[in-house]
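Notes for the one structure printed next.
All protein chains but one are shown at their positions in the complex.
For chain A:
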Amino acid sequence: MEIDPALLAVHAPLDDSPEEFRCALQRLSQDVTHCLITAQAGRLLMFHAAAVSHPQTGASMVFVAPSGTGKTTLTRLLGRTHGYLTDETVGIEPATGRIHPYPKPLSVAYGENGRKFETSPDDLGLVAAHPVPAVARIVLLRREYGAPAPASVEELDVLDAVAALIPETSALNRLPRPLQSVAELLTRTGPLVRLSYHEAGELVPLVFRMFEDAA
C-alpha cells in the first residue's frame, strides 16, 4: 500500500503542556484514521463502526453508529472478553468478509470536565483480537435517550438496511458495485439488526447471545 507522506505529517504540540500533548495525540489519531481510509478506498467496505471478535473463532460483531452514540463505551464493555478490533472504522474485504483490524487508542473521558484522552487498549484491559477476524453480524446502533430498558431489537429488510448503512460508510463510491457489495455482505451475515437503547450496558447480554448464535 502506498501512502502519500504528506498525509502522515504529525503536528507537533505548540508547547510542553499536558493539554497540548492531549490535543496533539487526538489529532494524530484522527490523521492516522484518515490516512488508512484514504489508502483503502476502492478496496475495502469501510463503516463508521466498532467491532469485537470471538477469541477462538474470529466471528466478529460490527457495531455501526455515528459518533457520540456509545461505540467506545460498548467496545470497552465487550472488549474485556472479546478481541478488540477497533472503535472507529471497520474495513471489510467485500469478497470474503474478512475484517482488517484497526486497534487504535480509544478516546476515553476522564475527570469532572470529561476531557477525552487517547488511551491504549492494553491499559483498558481489552483482549487482543483473533488473527483472522471475519464479520458474523452487522448491528446498527441507535441511541435513544430515555428509552426504557431493555434495548429493542429489529431486523431490517435489505433496502432499508443498505439505506441505513450508506451514511455510515467511507469512500463507498470508490468500490465497484457499491450497493451490491453492501447487500452481498448482508446476505453473508444475515439481516441488519437495529438495536435501540439508552445505556450501552443493556446491549451486552444481547451481543453475547448473538455470539452464541454465530457459533
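What we mean here is this: contacts are C-beta pairs under 8 Å (C-beta built on N, C-alpha and C of every residue); 3 or more make two chains touch, one makes a residue touch a chain; residues count from 1.
In this text, contacts and distances are computed from a predicted model.
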Its UniProt record identifies the chain omitted here, from "RNA polymerase sigma-70 factor", "Tol-Pal system protein TolB", "Coenzyme PQQ synthesis protein D (PqqD)" or "DNA-binding NarL/FixJ family response regulator", as "Coenzyme PQQ synthesis protein D (PqqD)"
Which one touches the absent chain: A:L77, A:V108, A:L179 or A:A214?
A:L179
Check each of A:L14, A:A149 or A:I166 against the chain that is not shown and name the one that touches it.
A:I166
Contact with the hidden chain, among A:A39, A:V158 or A:A214, goes to A:V158
Since one chain isn't shown, list which residues of chain A touch it in the complete complex.
157-159, 162-163, 166-167, 172-173, 177-180, 183
